[in-house]
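One protein chain is absent from this view; the other protein chains keep their places.
We call the chains A and B, going by the order they appear; numbering starts again at 1 in every chain.
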Amino acid sequence: MELLILNGIVNGLIVGGIYALVGVSLTLLYGVLRVVNFAHGEFVIAGSFFAYVLFTSLNVPPLLALPVAAISFFAAGWGLYYVLIPRLSRSDDPELMSFLMFYGVSITAAALMLLLFEADSRSIDYSFTPISIQVGPIYVSTARLVALAITAVISAGLALFLFRTLPGKALRAAIMNPEAIQIVGVDIVRLSAFAFALATALAGVTGVLVALVFPAFNAFSGTEYTIIAFIVVVLGGLGNPVGALVAGVLFGLAEQMATVFLPQALAQIVGFAILVGTIFLRPSGLFGTSTKK
Amino acid sequence: MMPVSSRPQDSADRIYFTLVALIGGALMIYFALVPVFGLNVAFHFYLMLWITMASAFNVSSGFSGYLPFGYVAFYGIGAFTTAILVKKAAFPVFLALPFSGVAGLVLALLFAPTLRLSGIYFGIVSLALAGICRLVITNMPEEITGGSFGLQLGSRAHPVQSFYVMMAVMVVALATILWLSRSRLGKALRATRDDADAAEMMGINVPRVRLYGWMIAAFFPAVCGGVEAWYTNVVDTETAFNTLITAKTVIYAVAGGLGTVTGPIIGAVAMVWLDELIWRQFPLLNLLILGVATVALVLFLPRGIVGSILRRKPQWRRYVP
Partner (left out) sequence: MSIAIETRGLTKRFGGLVALDGVDLQAAAGETLGIIGVNGAGKTTLMNCICGLYRPDGGDVFISGERVTGQPPHVVAHKGIGRTFQVPRVFRKMSLIDNLLVPVLDHRASDAELTERAEGMLARMQLIDLRHNYAEELSGGQQKLLEMARMLMPDPPIVMLDEPFAGVHPVLCKFMIERIEEMSGAGKAVLLISHDLTSIYRLSTRVVALNQGKVIAEGGVDDIRGNPAVIEAYLGT
C-alpha cells in the first residue's frame, strides 16, 4: 500500500508537471488575449506527432526534438495569430466568436493529424539507458524522470521570464490591465502575437514530453488535454500563470492518487467533477480572492 | 377600432406570415414527398434531424446567449432512453420517444444551476457535464446500456416510419420556435440575453425565463436522439455522445445565423448539402473541411447567411421569420 502511494506521488509529480505546462500556456493566452483556445490539446498532440516524425524518419531523439519543436511551434503560432485574431476582434461578439473559431481550429487540427497519421495510436520507441532508475523503494522509468526534470526547468525558466525580464513583465501587466498597458506605449498587437506564439511553443514542447511520459497518443487525444488544461486553468484562476503551475501539479497528484484508490472510470469523472465544482464554488480559482469574476 | 398608425404593422405581419406559410409549406410538401418519389431517405432524414438540432440550439444561443459545448448530452440521453426502453423494457417505440424528450427535460433541470454562469464558464462546464454523462453511461452495467458494444434495437427498424416521425418532430420544433420568436417569453429571453441585470430590473424573472428557454433547447435534441436510435437501430456511447454532434449543430446554426427562425434552417440545408457533396467527392477530407468551414465562417461570415443579409437590409427584419 505504501509503495502504491509513493508510486502515486512520484507519478503525480511527473504527470502534474506536464499538466502544469499545458495549463500555464493556456492561461497565458487567455490572460493576454481573452480567448479560450479549444485547440490547445490538439496543439499539444501536434507536438507529440512532431517528435514522432523527427524520431521515426530522421532519427532525432526526443530531447533534441524539444528545441526544434519550440522554435517551429513558436513560428507557427506567430503566423496563426495574424491569420486568426485580428479579424476576430472586429466581430460583433468577440468572446462568443472566439469560442467558435477555436472550436473550428481544434476540429481542423485533429482532422489534419487524422489525415497524416490515421486513427491508430502512436508511440515513440525510444528508451534511455538505464531504462529505469530506483527512487527510494520504487523504480521509475528514466524517460519520466527526464521529463520531470525538463518540466521543472521550463517552469522555472518561465517564472524567471515572467517576473525578471521586461517582455515578461509586460505580459503580466497586459494580463492585469490591458488598457493601461497600451497607454504606457506597449504595442499590444505585437505583445499578443508574442503571447500566442509563446503559448503555442509551450504546447508543442509539452507535446514532446507527452510522447516521452505517456504510452501512446493519437489524433483524437487532443480533447483530453484540452479538458485537462481547462481544469488546471480554472483551478489556478483564469489568467494566473503561477496558479496554473501549482494547480497542474496538484491536479496531477490528485488524478494519480485517484487511480490508485478508485476504478479508472471514476477517476476520470473526478477530473470533470473538480472542474465543475471549482467553477461553482471558487470561480476565481484555488488561490484567487473570493470575489466573483 | 385600430388607429391608422397600426396599419404598417399589419402589413408587415401579412408579409411575415405569408413567408412563414411559403417556407413552411414548401419544406413540408418537399419532405413529405421524399419517400413517395423514392428520393434518398437517409439524406433527408438527417437533413431534418440537423434542421431540428440547429433550430433548438438557436433557442439556447441565439435567443438566450448561452453556448453549450456539451449540447450532445441531451441527444445522447435521448438516444439511450429510447434504446433502453425499447430493448430492455419492451416499450413500443412510439411510447419510448416521448420519454426521450422527458429525459432531456430532466437533464436540463439537473443542469439548470449552470445557467448562473456566463460566457466561457458556462461553455466549459457544459463540456465537462457532457463528459460526465458519457462516462456515467459508459460505465453503467452492461445489462442496461450494452457496454461498449452498445444496444441493438433488434428488428424494430422502420426507415419510412421513422422518417415521418422525424418530420413531425421537426415541424413541432419549428412551430415552437416560431411561436417563441414572437411570444412574450421570446422577448423576455432576448432582453435577458442582451442585459440580464437590466431585464431583471424591468421586472423580468430572469432565472425562470432562462430555465424555460433552456428546457425548450434541451427537449428537441433528446427526441432527435431517440428517433435516430430507432432509425439506425443501434446506439453506443461513442456515437451518441460524439462531440462532432455538438460541432455540427453549432456550425449549422451559426452558418445560417443565430437569432432568427430561418437562419438555422437555411444554415442546416446549405451545410448538410455541402457536407454530402464533399463527403461523396473526398470522404477523408470531411472532418477537415468541417473545421476549416467553421473558422472561415467566424472570420468572414460571423452573422451567418441570414444575419448578414439582415445586417445589410435592417428594414427586412420585420418581415423575415
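Following the convention adopted for this analysis, a residue touches a chain if its C-beta (ideal position, glycine included) is under 8 Å from a C-beta of that chain, and two chains touch if they have at least 3 such contacts.
Since the model is a prediction, treat every value here as computed from it, not as a measurement.
Chemist: List the displayed chains that the omitted chain touches in the full complex.
Modeler: Result for the missing chain's touching partners among shown chains: B.
Chemist: Of B:112, B:157, B:191 or B:296, which residue touches the hidden chain?
Modeler: B:191
Chemist: Touching the hidden chain in the complete assembly: which of B:204, B:268 or B:320 does that?
Modeler: Hidden-chain contact among the options goes to B:204.
Chemist: Touching the absent chain: which residues on subunit B qualify?
Modeler: Residues of subunit B in contact with the hidden chain: 2-3, 5-6, 9, 184, 187-188, 190-191, 193-195, 197-206, 259, 314-315, 317-318.
As a working rule, only the chains that are shown with their structure count from here on.
Chemist: So in the complex, the part of subunit A that touches subunit B is made up of which residues?
Modeler: Subunit A reaches subunit B through residues 36, 38, 84, 87-88, 91-93, 95-97, 99-101, 103-112, 114-115, 223, 227, 230, 234, 238, 265-266, 268-269, 272-273, 275-276, 279-280, 283.
Chemist: Under the stated contact criterion, what part of subunit B meets subunit A in this complex?
Modeler: It comes out as residues 61, 67, 69, 113, 117, 119-121, 123-125, 127-129, 131-132, 135-136, 138-139, 243-244, 247, 250-251, 254, 284-285, 287-288, 290-300, 302-303.
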